[in-house]
Structures are given as structure tokens and as C-alpha cells.
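Here the complex is missing one protein chain, while the rest keep their positions.
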Amino acid sequence: MKLVPMRRMGTRCNVIMEQPLFQHNKPGRCVTFAEYRDEGGFAALQKALKELSPKQVEQAVSDSGLRGRGGAGFPTGRKWSFVPRDLPGPRWLICNCDEMEPGTYKDRVLLEANPYSLLEGIVLASYAIGVRHAFIFIRRGYETATANLQRGITECLAAGLLGENILGSGFSCTIDVHSSAGRYICGEETALMNALEGKRANPRAKPPFPAVKGLWGGPTVVNNAESLANVPGIISKGPAWFKALARTPEAAGMKLFCISGHVVNRSCFELPLGMELGEIIEGPCGGMRPGSRFKACLPGGASTPYFSAEHWQVPMDFDPVAKAGSRLGTGGIVIFDQDTCLVAATLNLVRFYARESCGWCTPCREGLPYVVHVLETIEAGKGSREHIAILQDHIKLLNYAFCALAPGAMGPVQGLLNNFMDELEEHIDKQRCPFKARE
Amino acid sequence: MSVINDTKAILVGMWTTWKHIFGPSVTVQYPEEKRIPSPRYRARIVLTRDPDGGERCVACYLCSAACPVDCISMQSAEQENGRRYALWFRINFSRCIFCGLCAEACPTMAIQMTPDYEICNRDIMNLLYEKEDLLIDGCGKAPDYNFYHHAGIGVTQPRGAGDEERPPVDVRSLLP
Partner (left out) sequence: MPKLIIDNIPVEVTQGKTVLEAAKSVGITIPHFCWHPALGKAGACRVCAVKMVDGPVKGIQMSCMLEAQDGMVVSTTDAEAMAMRKQVIEWLMINHPHDCPVCDEGGECQLQDYTIAGGHGLRRYTGKKRTHVNQYLGPHIEHEMNRCIQCYRCVRFYQEFAGGTDFGVMGSAGRIYYGRVADGPLESPFAGNLVDICPTGVFTDKTARFRARYWDYDMAPSVCPHCSLGCNTVPAARYRELLKVIARQNDAVNGWFLCDKGRFTNSAVNAPERPRVPLIDGRQVAWEEALAALLLRIREIGTEYGAESLAIVGSSGLSMEAASLLHLLHEKTGAGSLCYFVDAGEAQQSATVTACLNEQASASMADIQAADLIALVECDLLQDGPMMALAVRQAWRRGAKISLVEDAAGTVAQNDNGLNSTDKLPFEVERVASLIDIPFADAAHPVIIFGGGDKMSEVMAEAGKTGAKLACLLGGPNSFGAALLAKEYGAISLAEAVADKKVRAVVSVEADIPPELLPKLVVVATLDWRNTETVKAAHIVLPTTAWVEMDGTYINNEGRAQRFKKVMQPGLPIKGLNPSLHPPREHTPLVPGGQSRPAWEILVDIVHRLGSEEDIQLFAGQWQRLRDLDATGNGLLLTDIERGIK
């Protein structure tokens, strides 16, 4: 195991661990095509096209235990296996780089440092599923990352790693980068497909699932950028290697944790899955900043319920976090200190979701502004106990919306009611926000 | 014995009636004396105005639908400023049973019942009251309510300017 300096633009921290995604990072700039190749890049692609069948590639990814890094945590290999191989017509692969979940910036960090892992991963996935035309759907604001990807695609085409007859294997695949013209809801896979097709970005009903009927009616797989970028490592070093990278035996691989909030080091770290929350905060994050004591954190982006100090020892992996009442989501950890009003924080988060609703279904379009109004009322010191009942009704009933945006939006509210009910009641009983200076 | 019992029964009956001859009489010598009903007494129906002086009645047909004897009829129309009003409004008081269901149904507090019960007439056709016979200048029992302040259709204030409203959405803006 090589001692690899773990770097990110601007900060530095030496830790002994492998970094499947960040190993090629160069300080202050994007890695070049030549550097990536010389450091072992595209070896996985060579190996797969020369020695493995598509089914073997898919099997390797399944065996590795790789779970979707975009928030849902669905096993990637299993998602690929849903694509019916015998239906006529084109199949599609979409890399979801829309990354609009508040607190999440890992894909940007990855692509600004190294677009090639993702491109190699996309070609490998296309090979496994039988896709000839893949898309990268990237949010419009990620201009540097988009430029890196465009440049990378040009370089790969020139080197015969993309396009017709890749490396003489007979397999052909192209990648197009599409800059989103939309908002947060485009990150939802079926809304993404609608947006790519030029329609309004409303989600579609499932079933039928995209793997069977997706983009332009054909079988489609939508994977997160980080998930696809992990595929080359799995193929070149094997699924067992990938699985062993994790801290606990049930977990598999490493995760990009993007940290923000009241800690010393607010960076994106590639860490083994299964590492305890406290260990992450005390370790790579450098602990709470001076004057701050840990109060709460969002473990995986804005749509996850809060963790409190009770959850200090929860292993940060999909199943343990779920068992503890939250979700690992995208791994965007947002840490709040003792001076943070969690009612105000929740209000801020739900306001975002209310604004980003696509407007298709009633619970999200009307229910989220209702929750915003209730939280505003409570935060302004005019709340009553009935408001808590209204919030509980909404937490329960927003699960029956058309897509996952609404239930996700209620994550912080659920966290507030489950773990910080006393703070909420204090707002109501004192008829003011205790964290605001008295006027 | 039965004769004594029967006699006693008759005498008790007569005494019960007799004692009223010298008691106070409850007859009200109408029309020299008039009984004043309470304000909520249900008699003559009026159409009231809102605090700004406009007619409250929007001719929504709810009172005519609620009326159990079908004594109300009307025709609604629209003024140029969008205000809905009654082109004509008729109550047939020969049919009206003064039940008050119309006043209960009215959503704008327009139609109300007053305690004025002296509306008899020798010619039944004079008991057909048109709008001009029903309309009064005051607000009646609801001094503060103007329906159009809450209706949101832009009659008494511009659209979106009501107390419970946000300004109209700008469809061409992408901003939230």
C-alpha cells in the first residue's frame, strides 16, 4: 500500500490509505491525459475489451458491492443486470452529473481534478450493458468540469479509446456531454431523461423502470459520476480489492465525503466506507473549529435527517446510517455547532426544496410551501403545538408524492422532530427563537 | 261517591277557568300596542350593501337554491369592472315562509332578515318584491364584511393586492 499524499486544491493532509479516485490528483490543476495514462489509466479498459466479456464486467461490478453514489445507494451491478439484453433497439447510458443536492460538491471536485476515470468508467459500463451512445448530463454551472470532460473526450477519441472500434476490439461507443438547462429536479433520473429529450423536466411514473423503458423508450441506465468513476479500479484490481477498501466487512469501497460546516478542514475527502462519523470529524476534518462544539450534522446532503451527538459512532455506510434513522445519501456531511438554530437551518433547507419543486404533483408543490410557512411561523416566535402536528402529518403524507424530491425534502424536518424536538418546543413555548439576539 | 267526585271535578274546572277573569290579560292590543321582536326575528328580507356602499348581492343563486318554497328568483349579470351583481332580484313574499335558510346560505352577507313583520297587503301581486324594494342602504347585521375584498378577482382592489394574497406571478421570469 503506497503512502499517497491526500491532496485537494488548497488543503493538504497526509493519511495512509489508497485513493482509487483521487490517486491521480495533481496540486492546483487537472491531471493531463498523458499523466493519467502513464499512471496506469485505461489499463482497465484494455483488460476488459481484450480479456472479459460484457457479462464478466457486469459480474465484477456486482461482486465488488459497489452501490450508487448519487444518493439512492442502489447496487450498481444489479441495476445493470435489469437491462434486457434481447430487446431490439438502442440502449443508453447516462452519467448523472447534475449534482444539485445542497451540501454536495464531490463530482465537481472529482471532474475538476480528473475527468478520465469517469470517461473510462463510462466506456466500461457501456461495454457491459451494450450501449453505443452514452451521455454525461452535467449541471450548467460546472463549467470547468464540462470543459475538462469535453477535452478528455477529444483526447480519448484521438487515442482510439472512444469512438469506432475501440482499441481494435470491435466495440464502438461515443460520449456526448449535455449541459443541463434546468434546475434541481433534473437530477431525478426520469426527469433527467425528459430534460435530455427536450421535454419539461417532470419525473415519469415508475414502473416502467428506466432499465426497461427509458430514454426515447429504450433501456437506459442512469449512474452517478462517482459510481462510474470507480469502475476502472474494480476492473483492473478486482472486486475483492475494492470491497476490502472499506472499513467494515459489510461495506464496499471508498466514498467521496464532501464536508462543509463548522469544522476546521472543509474539503472533499476520499475515505473508506464504514468509518465512524466521529472518526471522520476528528480525523480528516480536523475537528470542530475553535469555539464550536458538535451539535448536529446532515450525514448525506440536505435530504437526510439530522444526526446528533448520539450518532457519533455510527459507521458511515449505507445500511448502518439507515438503521440509525437517516440516509448516507451523497456523503455530503454538513456539520452544525451549538450556536446553530436547527429550526432556521431546516427552514433554509425546505425553502430550497419548495423552490425547486417541478410543480407536477400536489404534495410537493403545495405541501412544501406549507411546511416553509409553518417553520417560518415557528421561527418568528408565533408557533403553536398544532404546528408540530401539521409537520408530522406532512412528514407522513409527503411520502406519497410522485417522486422522491418531496420525501427527501422532509428529511431534515424528520430529523428535527425525531432528535431535536426540545429545540422546536422551546421555540414554541418561549414564542421566540432562542438563538436570535433579543431585540 | 261518584256524584260528589263528578261535582268536584266540574267545580274545579270552572274555578280554573274563573280565576283567569281577574288575572292579567296577555292580549296585545295590536295595532295600538305593538310587540317588538328581537333583532334576530325572521321577518321581512332585505338586501344589504357592503361597508363601501356597493351592493353585496352577487346573484350567486345560492339563496334561491336553498329556499324550500322556491320564492326567490334572480338573474346575474356583470358590470364592466368585473363585478357580478343581480340584474333583477325577486322574492315572492306570498310564498316565503320566513325560514331564514336564504340568509344562512348567502356567502356575502347580502340577504338578511329583519324583524319587520308588517308587510301584509290586500293585493297579492304587491307581495312580489323586486330588487329596488329589497335593497337597503346599510350593512345590516354584518358591518365589516366586503366579499370582494376576499374574492381575489380584482374588483375592489387589483389582483394580488388583497390581504391574503401575494402579488401575481410573473410567468416570464425564471426566478423563484
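Chains here go by letter, A and B, matching the order in which they are written, and residues are numbered from 1 within each.
The rule we apply is simple: contacts are C-beta pairs under 8 Å (C-beta built on N, C-alpha and C of every residue); 3 or more make two chains touch, one makes a residue touch a chain.
On a predicted model such as this, the values are computed, not experimentally measured, just so you know.
The chain omitted from view is touched by exactly one of A:209, A:312, A:370 or A:435, namely A:370. Across the interface with the omitted chain, chain A contributes residues 183, 185, 200, 205, 354-363, 365-367, 369-370, 373, 377, 386, 390, 393, 397, 399-402.
Summarising the interface, chain B meets the missing chain with residues 58-62, 64-65, 75-78, 84, 90, 107-108, 125, 128, 147, 150-153, 159-160, 164-169, 171, 176.
We take it that only the chains that are shown with their structure count from here on.
If you average the CA atoms of chain A and of chain B, the two centres end up 65 Å from each other.
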